[in-house]
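With one protein chain held back, the other chains of the complex are shown just where they sit.
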Amino acid sequence: MRPNRHITNGILFLAVLFAFTFLTPMLSSQNPLDIQLKQNFQNPSVEHPFGTDELGRDVFTRVLYGFSTTIRVSILALCASFVIGITLGSIAGFFYGSLIDMTFNWHVSLIFCLPFLLLMASIMSILTPNIVNAYIVLACVMWVGPARIARAEVIRTRMLEHVLASRAMGNPEWRILFRDIMPATLESSFIFALSYFPEIIGLEAGLSFLGLGVQPPDPGLGKMIFDGLNYIYSAWWLAFCPAMVLFVIILLTNLFIGYRGKRAYGF
Amino acid sequence: MRFIHTFIYYLSLQIGIMLFTFVLFHIIPTDPARIILGPYADETQVESARKELGLDKPLLVQFADYLYGVSRFDFGKSYTDNRPVYQEVCAKFKLSLFLVFLSLLFVLLYCFVVIAGDRRINSLLKLLNFFFVSMPTFFSGTIIAVLVFLYYPFTAFSGELESMYDYLYMVPPAFVLALYPMAILARILSQQIESISESPYIKYVRVNGLSEWQIRFRHILKNAMIPFLAAFSNQLPMLFTGAFIVEIIFSIPAIGSLLVTSILQKDFPMLQGIVIVNGVFFILINFVFEILYPLIDPRINSANASK
Partner (left out) sequence: MKITNCFKRMLIAHIFTALFLTPVIIGLTGAEAKDSTLIIGIENSISKLDPLTMKDPYTFRVGWQIFEGLVGLDENGNTIPKLAERWEVSEDHKEWTFFLRKDVFFQTSDIFDNPRKTRKVTGEDVLMSLTGYCSSRAYPAFMLLDSIKGAREYNQGKADRVEGLQIIDPYTVKIVLRESEPFFLDRINSPWFGIFPKEMIQAPNPSWGETVVVGTGPYKLVKKTDNIAILNRNKEYWRKGFPKIDKIVFRVIRNDQLRFLELRKGNINFMLIPKSLLPEVVDSNGAIRETYKDDFNAELFSSFNSHFIGINLSKVTDKHLRKAISLAINRQEIVDQVLRKLGKVNIGTIPLNMQGFPNSEKRYYQTDIFNMAMAREELKKSSYNGKEIELLVHDKEGSQEIGEIVQFYLKRIGVAIKLVKLDYNSLLEKMLKGDTELFNFFADYVFSSPEPLLSNMFTSSKIPIPNVWAFDNKTIDKEINSLRHIANREVSFQRSLSIQKQILDAVPAAFLFQQRNLILYDSDFRNLKVNGYFHYMLDEIEKKTK
């Protein structure tokens, strides 16, 4: 049961990215919250590689800090939803047909058919709107995706020979589940969960649309893109620079995980 | 027998959805009566408005009243405008339906090209699609919208589908909406095609001398359909309520923007109405696809089908 190359690649990449987020703030000597009103809307220059925003703050520094916040919390949300999803999904798939499975299905369908935005907005109106809360709620809603995949995969693999053999050998149920079945399901669920990574980052911006997520004046990648779109005629760099950074991140993610042309992990 | 079983399952799901949202709205600390009357009204006025809306009755009674109303297609009245919710949601849903329909046309077109096209075209399209999908939707949506408004002649929208211009206006937003599903579905499709192409069955059929097109569209496609349809059924509900970003950018008054506006204005009857219609639609899609799977692949017994 060697760990699949893609999963190790993926985990390595995420870990490096996570560690990198602690380094990026040090790349710039300026303060992301430093308002210099008279220097607003400066074009990109040597002093300000990404220009300045509407309050004169250096966009490059803000992008670095925003990258740090957004990516860090997105990775954590991704991992949380992945872990919860795989666990619950596998258990449900293992007990396919029983009451546990039906309850699971019912709850997953329920969460799935409620408009995601509604859930987020309702829960956030009870809690205080800050980025940590937003991502906790995000993880609680996003686990259904990986869970569904895990369940489908477990249903498929539990009929396979090596599982029957393991049972014949007298292994306890939980051991079968964890040792034999789950490794097979991990791969496809992981790929699926990872494909959600760009979406989670984009969701942060969608949340800032409703006022949930990163609170001002802290920078957040998605929020910066969203606010920057307001000034697209007069200051194109405000939206384009964070968007390019995001694009590079997604590109790197896809390259490192690299599921192009490999066996079907379709769901 | 199984039909009754499925029916009860789905009915309980629908009621569960309604109950969940009902409870959710009553946990949230807002005062609908105050919202309707505005911030300047007297406290006594707000009290009497509260009584009129039936907000002082116990929760269970309110829920029962609501269920009774729903069974008669009376979803209540909106808090903001006093418009009947049912008519409003249905009208906006029609618009959403057309938008989704156009998007699906784009998606199917793209999938067709993926199946039929050669490597170079596919690679180019995939690159472009990848570019658009790596940005948040509002970013690519706004850029495309700006380009559209600069060069496309049909940029006036009356809010309803009345004239030819309105139908033509919907083409760019449908395209933007289709970008994300296009990417996902095409990726699955191409993966499936590649893996199935290597299977012995296809090699046998190829040796037999069938034309490339026949192979692709009859044999490969059938095998690739199941995962494709599974992903398709996943994406479909999101195209309705999840389209709010596109709707707000292009000023289309459909379900998505109605959802956002109702959330911001805490218009609970409207939100409940949207959730119900969304739930019904989701159940319908699930049901249709459940029937489709055994039809396409007779190997799948419905009892074994993964949801």
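The first chain written gets the first letter, and so on, giving A and B; residue counts start at 1 in each chain.
Criterion: a residue touches a chain if its C-beta (ideal position, glycine included) is under 8 Å from a C-beta of that chain, and two chains touch if they have at least 3 such contacts.
Model, not experiment: these values are computed from the prediction.
Q: Among the options B:T155, B:S197 or B:Q235, which residue touches the chain absent from this view?
A: For the chain that is not drawn, the touching residue is B:T155.
Q: Of the listed residues A:E54, A:D101 or A:E199, which contacts the missing chain in the full complex?
A: The one listed residue touching the chain not shown is A:E54.
Q: Which is it among B:L105, B:L125, B:V146 or B:M238 that touches the chain not included here?
A: B:V146
Q: Could I get the residues of subunit A that touch the absent chain, sorted low to high?
A: On the subunit A side, contact with the omitted chain comes from 33, 35, 37-38, 40-41, 54-55, 125, 128-129, 210-211, 215-217, 229-235.
Q: Quickly run down the residues of subunit B that touch the omitted chain.
A: 30-31, 34-35, 37-42, 44-45, 48-49, 80-83, 142, 145-146, 149-150, 155-160, 248-251, 253, 264-266
Everything that follows uses one rule, which is that only the chains that are shown with their structure count from here on.
Q: Could you please specify the touching residues of subunit B with respect to subunit A in the complex?
A: 9, 12-13, 16-17, 20-21, 24-25, 27-30, 130-131, 133-139, 142, 146, 184, 188, 191-192, 194-195, 227-228, 230-231, 237, 241-242, 244-245, 259-260, 263-264, 271, 274-275, 278-279, 282-283, 286, 304, 306-307
Q: Under the definition above, what is the set of subunit A residues touching subunit B in their complex?
A: 105-106, 109-110, 112-118, 121-122, 125-126, 148, 151-152, 155-156, 195, 198, 201-202, 205-206, 209-210, 222, 225-226, 229, 232, 239, 243, 246-247, 250-251, 254, 259, 261-267
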